[in-house]
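With one protein chain removed, the remaining protein chains of the complex are shown where they sit.
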């Protein structure tokens, strides 16, 4: 009889530092990072992963770990995993690698996660101009459910998924990435709108040796020195998949990744217990350690057959995904709309980013009327199973973006209604300063001068 | 016993021109357009609407009507409808108007619609730089299903909804709109990216007397002359709702609109049999005549209670929506991803509009491998029940947008797979020039030099 | 261009009696009832139907019409419709007729329905031993929603469907029906359990000339006299489909019916705005007039190819159904269980009927604790979208049946919970005697001696 259990091809030890793991981790994309494991097409295998921040964020009420986090070490990926077909022949550039997610979850004994917003000086997030301080919420898992002492009154089933799944880039693709991102960094400031400058966030995250982990390539060797200067950061999603943050990539999903190097060199990490579309607070999903149980298939020549390059070279392609059949079933959604007019009243031209920012701000303001602080809602909308949609993209000058929130995650009815007793102050059911404890005591949560409702 | 049927408060005659209707229509937003009907809170009533283009698009295979369409006459709205409470007191500025969509559909005897892309010279669409020509597809309805002679091989249940539902703006809100949109038009070109200039689309759609319909205000009168110059166009969605194009606002949905004028002055129109998120080809939904069966409730002071202004004045608010419980149930979705790197390979900074454009282009290229022309897919993705998501908005420099397409709408399996017979030309199952007939014969469909795969 | 609207092949006039309709109706199954219309395979057509009881039940608060109803006239079917293929060749015995329900609904201007329980002396229902009296509730439709003055506090979207859709039986099949049902009637009493005898319901509904309508066959003619004595009643579902009462046969469903006579002779009727699984109170769905918009396909020899006879002759076959993709989406269900131990405590052997009866009684008792009278709940569970499941059928001696009720249909939270104030009488939110008015004044609702909680 066939062995039913998945073969564990990458194992992690949560008591060890990222750089101490038996199968060394990596936090960069580069064709020369050698595989740490090999799997056959059709084989059922398991990969374990530490959390994106590599264990520096602790299960406590202080956000000081977030405030001082070193983003150059993110994310800590497991792999690369070399994929070969039934005959042992490796996946080849031009193939498509089809990966089925058969199962996933937190690592046993480590059933908790965190959602955070970075400080303005340290990466920021989508709404840094409104929420400039580091905050943190801890989530505990009760099976499929998550709840947070910092955000009481909500409990929801997670739509768990890997934030990052990707193949290694080829040398040529890596060169393209570095070039185009460097160009943005250099020329970017001129074309930025006011709204974006206020963000004061880095425009791109260029290669840096600092914090670099390259798997089996030993730090300090000449090889490490060279590669660490050219290896791409894992922050953005790109042609190889990577940090795509597609919240519905849960059990039963299938991911079709282009293969750029011999063996495909698949890496995964950044497990999310749950995430809202957009992952708005940046460290916005419920970040956790976890495992994936996978099956791979090689679609020979699939890249040429199915993916049309959309740029100067045949490498400008994008992965394809198939969403799985198992998702929480919500029947009621409250939907907030944003149009591409920013908070100063300025009109932007079909700018979906501005429109989505407004939709999120509208939702935050609305939910803050039900006893939550705005910081709480900001974190909540980063990690709960809310949907961000591009509703209208053609009706000049306004893009219309919408944010849909399942009402069932709240323990109160959050829909607008005619109140029996219209006058008098609203009863605050949640302590508005409940997130305060996640600060270091230096940054009072109530002083948020740029907040829209101030 | 209570009368069960809805009271018809606006009736249209499809044999008459828009300006000949008994209850005159309007195609502008202005506080002084007088109501044509009145309803009580709690009352169950019915509104009929002609199609957005006012009947100029015909049920035939030629796109000449689209090519020559006068967009200054869009959209043809029914209303305004004054809303009063059970005691007859009108809704007041500051209230919220809650509107439940109890039912909707095409008008009996007029069960067909159209999806079109405008010519580059005449409004264009989201992908005008790739698809510069006017095209048109006709859809016939078989109950909940739509099929098109121009796009064979697909048939899907419609998620029918009104593209436009809105309240009248106050004088002050109207002034704000006109000012901010004029500023964009004047200063806009400087800050536009190359990608947007290529569009050559109008930046904003400013007030114009041309094509203006103002309901009961007679054309040519001094009042008409004045109002037609200040009344806002209905193209973009704004603080009053309007053209929000939220594809899930179907049976059972509830819409919470701010009230800016006495009586609320609710208007509706632009019925869509079905629409994809984004309505990408601009005239992209399946446009049709139709009816709405509604119930209203007035939430007194709801605007102050629930909506936080997000701009210089208390009028900068946005509506809220509740999605209804009845939707087609799809179990499998194929998802295409786009990042904010444009077709030339240029990196943009967290630009969701660029990312969504890339996701759509990826989907078009992919589906064109299954026997469809790209023009067919462009129209199909405008109107079929596909979902456009903002997946990642924080991972600088790339925004990640995704487009999810239900696989069940196709009569073939569109998933990537290992082919038994890898070599040889693909069998084209659909005639690739089937949309040709919708052109005037002057614009051959195969000459599309800017198309990404050319 | 093709005509989009469905061709109306059977039209009804609600101001006329059943026997006065232009296209005469029928209320019996017989091969010799001549078709009143003909459709082609692939054609999109529309059939209108009066309600099952033929208009005798009125939109008022008295149940006297139900108490005195003549069940020999039920149901009033539209058709038969002869079906031919694209070449005009009729469907033949041995074929399968595939019917797609493209759309359906109430007839415009007649948007109301009724749910009723018959008197013990007049047909009764599933729980006649507990609820021996005739009751009636009127439902008004607001688009997809139904609400009832007699059962306040509930409102739900209908899963509208035809209760009856069937083909004409052959002479031989009709003979089999009459024989096996007559045998039951004759020999039945001996083998009946106590529980069933208490029902005092007719064991079978044998042919009778009384109340018989045979379409174009004129009453009083020798042909009518003969046929009326052998034509099968439409009460039970049988091999030809008929009164199958499958509540999910809504928009987008497909029905595969065996063809027993030349032309198939399709008949439809008994439209339900909504029904719970089991339709427990007998006249238990929300009965209404309505329309179906259909498309037919003939699968030649499909009966032999797909249906295996399961009885002494090849005619012992059963139809197949495909459920459509559009249904209300409920996320929370409360589930009541019943086992095959009856109310007297007696153990039955794997008897699902007893188990389901117990599940329904448990649900009635439970919901009666929330302010409803048991009669109200009995009618509610007959018509709301609740699901009746056979959960366990093998664990001797107990069959386990379950009844799942969507909690969203109630305007109060009906889940069990720890009460803050355990002592004291419960506050009755609904008037428990609200159904009283549906009686004739002779049968007080509170005297229900056999009720389980008495």
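Note that the chains take the letters A, B and C in the order they are written out, and that residue 1 is the start of every chain.
The working rule: a contact is a pair of C-beta atoms (placed from the backbone, for glycine too) under 8 Å apart; a residue touches a chain by one contact, two chains touch by 3 or more.
Just so it is clear, the structure is predicted and the values come from calculations on it, not from any experiment.
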Among C:77, C:104, C:151 or C:176, single out the residue that touches the unshown chain.
C:176
Contacting the left-out chain: of C:221, C:347 or C:412, that is C:347
Where the missing chain touches subunit B, by residue
329-332, 408
For the chain that got dropped from the picture, name the residues of subunit C it touches.
96, 98, 125-126, 176, 180-181, 183-184, 188, 191-193, 196, 201-205, 235-239, 243-248, 256, 277-282, 284, 297-302, 305-313, 316, 318-323, 325, 331-339, 341, 343-353, 356, 358-359, 361-362, 365-366, 369, 387-402, 404, 415-419, 422, 452-453
Per the touch rule stated above, subunit A touches the missing chain via residues 1-2, 4-6, 44, 59-61, 101-104, 108-112, 138, 140-145, 149, 157, 251-252, 293, 295, 325-330, 408
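The working rule: only the chains that are shown with their structure count from here on.
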Measure off the straight-line distance from the CA centroid of subunit B to the CA centroid of subunit C, and report it in whole Å.
41
Chain centre separation in whole Å, for subunit C relative to subunit A (CA means)
51
Which integer distance in Å separates the CA centroid of subunit A from that of subunit B?
31
List, in ascending order, every residue of subunit C touching at least 2 other chains.
329-330, 408
